[in-house]
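Structure, as structure tokens:
Right, chain A next:
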Amino acid sequence: MSPTLTTFLFEAANFLVLATILGWFFFKPVRQTLADRRDKLTAQAADVEQKLADAAKKLHDVETAQANLQKDLDSQRTAAINETRTQADQILAKARQKSEQELNANKERISRLSESQQRNLAEASARTAAAAVRALFQTMNLPDFESALIESACRQLKSLPQDGLAPITVESNRDLSEHEREQLLNALGPAANTARFRTKPELVTGVRIATGRGLVDASVAGLTQFASAKLTEEVHRTGNNHHSF
Partner candidate 1 sequence: MNDQTIIAIVAMSAAAITMALGAIGAALGESRIGAAAMDALARQPDEASSITRTLFVSLAMVESTSIFCLVIALILLFANPFVSATGV
Partner candidate 2 sequence: MEFRIFGDPVLFHLGPIPITETMVTSTLVTIALSGAAVWSARTVKSQPLSAMAIVASLLVESFDNLVAEVAGHPHRLVANLSGSLFLFIACCNIAGQLPGVHPATGSLATTSALAVVVFFSVPIAGIYANGLGGYLKHYFQPNPLLMPLHLISEISRTLALAVRLFGNIMSGHLLVALLVALAGFLVPTPIMALDLLIGLLQAYIFAILSTVYIGAAISAGKE
């Protein structure tokens, strides 16, 4: 056999054997492994896709729930705010009403207080003034003044109608003198015989004659009482004026 022919045949056989070996021990297992890996990757990709879809769905659910929750929360908050506001308004109104009532009561009380105070003040001042006047007259103890008082009493008696004067009570701070008693009796006229004389030291000075037609007061006590009444009235008037202002 020629070397070339043997080489040719051997090479052909050699290559066929090599192709078989490679096909059986290289291409087939490698292809198998690659196919397995590709299948696994595909399965994994599908799995991942599935999981991704699930995750997206869950995310969507969570977002929806969150939105709902947020809405609920908002509505609750607004409701609570409104309720609180109305409550606060009510409380405020109540408080305002109450305070107004109290204010009015206080105002009333204050005004009442001030009225009574004014009255008290007026009375106190009048009493003080009367006491002062009376003390003044007591310390002065003037006979001229006494006689002037008596003459004034006489004048008042004469101005009264003569009938119906009896019974007559003459009160004085001390026992009257004859002259003074005569003067008074003259002034009394026909009712003089019913006159009784009494001594009253609280009159300070002057006489007070009670007749059937009224009281003729010509004493310091009467004056001071009159002055006191007058003063009280005056002070009360001015105080009311002041208050109304």
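Basis for inclusion: all candidates are chains of the complex that A comes from, given by their letters.
Definition applied: a residue touches a chain if its C-beta (ideal position, glycine included) is under 8 Å from a C-beta of that chain, and two chains touch if they have at least 3 such contacts; residues count from 1.
Here the structure is a predicted model, which means the values were calculated and not measured.
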Touch-positive candidate for chain A in this complex, from 1 or 2: 2
In the complex, chain A residues that touch candidate 2: 1-12, 14-19, 21-23, 25-31, 33-34, 37
